[in-house]
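Encoded as structure tokens, the structure appears first; notes follow it.
Note that one protein chain of the assembly has been removed; the remaining protein chains are unaltered in position.
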Amino acid sequence: MPQTPMLEMKGIVKRFPGVLAADHVDFDVLPGEVHTLLGENGAGKSTLMNILYGLQEADEGEILLNGKPAEIHNPTDAIALGIGMIHQHFMLVDTLTVAENVALGLKSGRGALTDLDAVSARIEELAERYGLEIDPQALVWQLSVGQRQRLEIIKALYRDVHLLILDEPTAVLTPQEVDQLFVTLRQMTDDGRGLIFISHKLHEVLALSDRITVLRHGAVAGNTTSEGATRESLAEMMVGRQVKLAPDKPPVEIGPAALQIRGLTVISDRGIEAVSSLDLEVRTGEIFGIAGVSGNGQRELAQAIAGLQEAVAGSIHIDGQETTNLRPAEVRSRGLSYVSEARMREGVIGEFTVSENLLLIDHASEQFVNRGLFDFKAIRSHCEVLVGEYAVKTPTLDTPARNLSGGNIQKLIVARELAGSPKVLVVAQPTRGVDIGAAEYIHARLVDQRSENAAILMISEDLDEVFALSDRIAVMYEGQIIAVVKPGETTREEIGLMMAGVRPTDSRHG
Amino acid sequence: GGDGDATTTTASESAGGASAESFRIAIVAPSASNDLAFTQSIVDGVEAIRGERGNVQVAITDGTFNVDDAAAALRGYAEDGFDLVIAHGSQYGGSLQEIAPDFPDIAFAWGTAADTFGLSNVFAYEAASDEGGYVMGVMAAALSETDVVGVVGPIEVGDAKLYVDGFAAGVVAEEPATTVNINYTGSFSDVALASEAAQAHASASADVLTGTAQMVVGAVGVADELGMLWFGTQANQTSLAPEIVVASQVYRWEVILREILTNIDAGTLGGEAFVIDFDNGGLVIEYNDGYDLPADVRQKADDTIAGIIDGSITTG
Amino acid sequence: MSDFLTQTVLIATVASAIRLAVPLLLASLGETFGQRSGVLNLGVDGIMLLGAFGGYFTVLRTGNVWLGLLVGVLVGLVLGVASAVMAVTLQAEQGISGIGIFLFGLGLSDLLFQRLVGTPLPISSFPKLAVPGLSDIPVLGEMLFRHSVIVYIAFLGVPLSMFIINRTTFGMNIRAVGENPEAADSLGVSVTAVRYATVSIGGTLAGVAGAALAIDLGIFQQNLTNAAGFIAVALVYFGAWRPLGVMAGALLYGFVNALVLQFKTLGIIPRSWSDIAAMAPAIITILALVLVASRFRQPAALTKPFTRGA
Partner (left out) sequence: MSDFLTQTVLIATVASAIRLAVPLLLASLGETFGQRSGVLNLGVDGIMLLGAFGGYFTVLRTGNVWLGLLVGVLVGLVLGVASAVMAVTLQAEQGISGIGIFLFGLGLSDLLFQRLVGTPLPISSFPKLAVPGLSDIPVLGEMLFRHSVIVYIAFLGVPLSMFIINRTTFGMNIRAVGENPEAADSLGVSVTAVRYATVSIGGTLAGVAGAALAIDLGIFQQNLTNAAGFIAVALVYFGAWRPLGVMAGALLYGFVNALVLQFKTLGIIPRSWSDIAAMAPAIITILALVLVASRFRQPAALTKPFTRGA
């Protein structure tokens, strides 16, 4: 006799202009299990969960809770039905205390007045039971990332949720914090609660899940269990075809150092030393990969090179010329191209057309601008060439960039940045959130640049990418490079350990 | 001030229909026709003329504190062929200087202003409000028991300055020991400041107040509440506080309007400046019947007026 | 000159400062609620003007000042809801929608005044209340405890607002919605309901502030407020979004004006200098901008419309 599912979503359909984000999706959760949703960016995972939590309304389909039809129109309905959600981004009010964040939206025992003492007492109880240490009186902005995640869990436990949705809860956590989180989550399923887990990290999915459902283009592409699956099989289910991982790298003569960094120190926006006395050199004709858990200073390093963060100490040279603390436009004019990790925020202007986005930087200006005025004919033919060469799928050159898919936006940015034949190319997370086809294409282009003697600094959290492309791999930890190794002379396990801060005993600096 | 608050009245109906020979007068003025102050004085004056001549058609655009709107209205009336277009506001001088030369066949009048800027179709008119101020000052000094009197003014310019200076001169002439505290609030429109200025006068032990411009309504309220006496100007302000208003200086513009019309009838469309004063009857003091003014003070006022008229008293 | 130091003058100055502060305080407290929840309402001055006319006209016709105040409440409430419709439901740019309401109030209040009244007839004012006991304290009693009833009402609004914002669930919701509406929404707090409530409170208090001004002065005229509503908005900033700070700002403003008026009356400062006082509001605002901007954070979601799932 099969168990009654605590949740059944049947035939869910959700359309956005031009997109079918959920295409007759069936999905269920049994008491005490972790059911994972897997899929490419834009596959419809968040949409499905937003519908369940009342943040969006489905166009078709029904939701049953414990066999009974449920009407969920807003988060209040969902909360009343025992559903909780931890979002991709923290949903916390920075200026309120931990206790206030927990109490928000709940009925107070004292009517119109707040009842924060009682709330704090209950928080301490829950914290003890689930091993989630936290100070109820602390203000949220004072908490670390890990503590914030704990607060999100406490908010759910406090509301005694039966069904908890976790949308990419591990994206910002260190491996240790992930382990701790998983212990808590297991405790919750032991209580009979059901969990829906979403993550792009396949090893986490395999470690935590009981069942796995894969979404592709809004529709269910398959079901499996952790036991029956491998990372490769999951990847194939997600993309729909065999995935080719490593590009062919022709041999290239390694030249002189085109990017030289000496003793670089950068203070992050939060006031901590994000990069500490860092040295590195990238030579022409090589791809220098930086691996590391995000938050170890990679972002600040890239930004400092691009002139977007101040170097408080040390120097940066590009092609022999010092560029330390020059303005971004000046650094670019010395031969730097930069692909930022924050694609939509820093890479394109959504309202601008494809061709305007292609024109946004200086090297383009010199070619197509005559005394401050545009030469529209030359621009159009240049853009047509680029869009064709980089296979950017766009209806016209005058389409606003925001209407392109994530992968095509990334191709657009790469096309723009590579068009000037940079001497030094800094790319951060070049294929994050990009589907496999586009990723293969971008990888091939990076390899082309390497063949044309660019010096490429590639920052990536994706170890497969780092291994496949890099000529040398550096591991960054707490603002420093703790090792530089050759991909053929190390293993993923070794790199993983170093990413957690374990320094290699026999360092093989390349 | 609100933009385009201008309102227009055409009073032709009561004039018994616009016959071909009827004389047409247009007024453009900054505040409301019934403001108990500046604008009402010209409207009353023109109405008086209409009563006298009968065959007069009157159009009013009031509330044009916005000079832009006033300029458009002035031009509009001129284009429409009015016989006399009155720009009742010193701030309209710039517009008039530009518009009048375009309509050499139409007579304009500009007040309150002292000269016509050499334009042959513009009359200027103003009030010798220092004369009335002086008389009020004499009465105020006589009535004050604390020997302190207060003045609430807007900005130290033009008609307001003339009146206030005359008032102060009158007080000192009557009783040199009396203190005159003068408070220009800096605004024609801030009623709250005018009200607090009256409070400040009270705390400085003034028991008689006067003031000029539209924001004094706030000060009159305070005077009423604290039992101070009030002297009004520009219109009869008795209705604002029937208990404490002693007298008001009232403008009778019809006196000079009569002369202007005579000029126009004779074919002279401008070039002359007029002043209303006690002598020509354009200025009068209206007493509040509800206030029991001692006969000797009334006598002093009448003597002073006579002195001003015969030149034995100078108000400056 | 030595006059300035007399007790009478001191008492008069403080009492005058308090009176001048009242309409600003009422309007600023109301605006504080809106801004704490993330909505900037720049239309305060327009709402004050209509509240002022409504209150004035009611007292003129009925002679009942409390009825006048009630009409101020109702006018303010209606315009507050209208402001909320624009800012919350239509998600209009808040700077612009505020200007719309300001222009609307400025135009309509004058229009109604011209149509329905015309001549500025005086009306009766609020009764004075000498607080039993307290009003007999020498000096202080006369300064602080012999005011119109509306003065006490306005100042009681300060602790009341503090209590609501800091001690009630409604207040906690306001703060949450002003800082992170997405988070509040995800916990079932209705961002729309909270913002409608705060903007309506703001409108209501602006209406009350206008009515209080007109009834206290016993008069109405075109643009009676003289930009007081704009100063009230700036005072919220000056007070760093806290009722006590807002009160301090309103009192400072009242005090500067009262002092200058006393100085002028007594001839202590030359007339040519005293006009500088006209600049007080601008100078206070700009000072506040510089000081507050560097020390306090504004509500993170201020002026940002919220759409679920955007």
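In order of appearance the chains are A, B and C, and numbering begins at 1 in each one.
Operating definition for what follows: a residue touches a chain if its C-beta (ideal position, glycine included) is under 8 Å from a C-beta of that chain, and two chains touch if they have at least 3 such contacts.
Worth saying up front: this structure is predicted, and the values here are computed from it rather than measured.
J.: Of the residues listed, C:L90, C:A193 or C:L244, which one is in contact with the missing chain?
T.: Only one of C:L90, C:A193 or C:L244 touches the chain omitted from view, namely C:L90.
J.: Which residue from A:Q309, A:N408, A:Q449 or A:S470 sits in contact with the chain not drawn here?
T.: Answering carefully, the residue with contact to the hidden chain is A:Q309.
J.: Based on the whole complex, identify which of A:V119, A:I318 or A:V348 touches the chain you can't see.
T.: Final answer for the missing-chain contact: A:V348.
J.: Which listed residue (C:A183, C:V199 or C:V233) would be found touching the missing chain in the intact complex?
T.: Of the listed residues, the one touching the omitted chain is C:V233.
J.: Please pick, from B:F38, B:Y92, B:F108 or B:Y163, the residue that touches the omitted chain in the full complex.
T.: Once the missing chain is taken into account, the touching residue is B:Y92.
J.: Of the residues listed, A:E40, A:E100, A:E356 or A:D471, which one is in contact with the missing chain?
T.: Missing-chain contact among the listed residues: A:E356.
J.: List the residues of chain B that touch the chain left out of this view.
T.: Missing-chain contacts on chain B: residues 1-10, 12, 26, 59, 61, 65-69, 71-73, 75-77, 79-80, 90-98, 117, 155-158, 186-188.
J.: I need the residue numbers on chain A that touch the omitted chain, in ascending order.
T.: Listed in rising order, the touching residues are 268-269, 303, 306-309, 327-332, 338, 340, 342, 345-352, 356, 359-362, 365, 369, 372-374.
J.: What residue numbers in chain C mark contact with the hidden partner chain?
T.: Interface residues of chain C facing the absent chain: 40, 42, 86, 90-104, 106-108, 110-111, 114-115, 227, 230-231, 233-234, 237, 272, 275-276, 278-279, 281-283, 285-286, 289-290, 293-294, 298, 302-303.
Convention: only the chains that are shown with their structure count from here on.
J.: Name the chain with the Cα centroid closest to the overall protein Cα centroid.
T.: C
J.: Need the CA-centroid distance for the pair chain B / chain C, whole Å please.
T.: Whole-Å distance between the two chain centres: 35.
J.: In whole angstrom, how far does the Cα centroid of chain A sit from the Cα centroid of chain B?
T.: 76
J.: Among the residues of chain C, which are close enough to touch at least two other chains?
T.: As it turns out, chain C has no residue touching two or more other chains.
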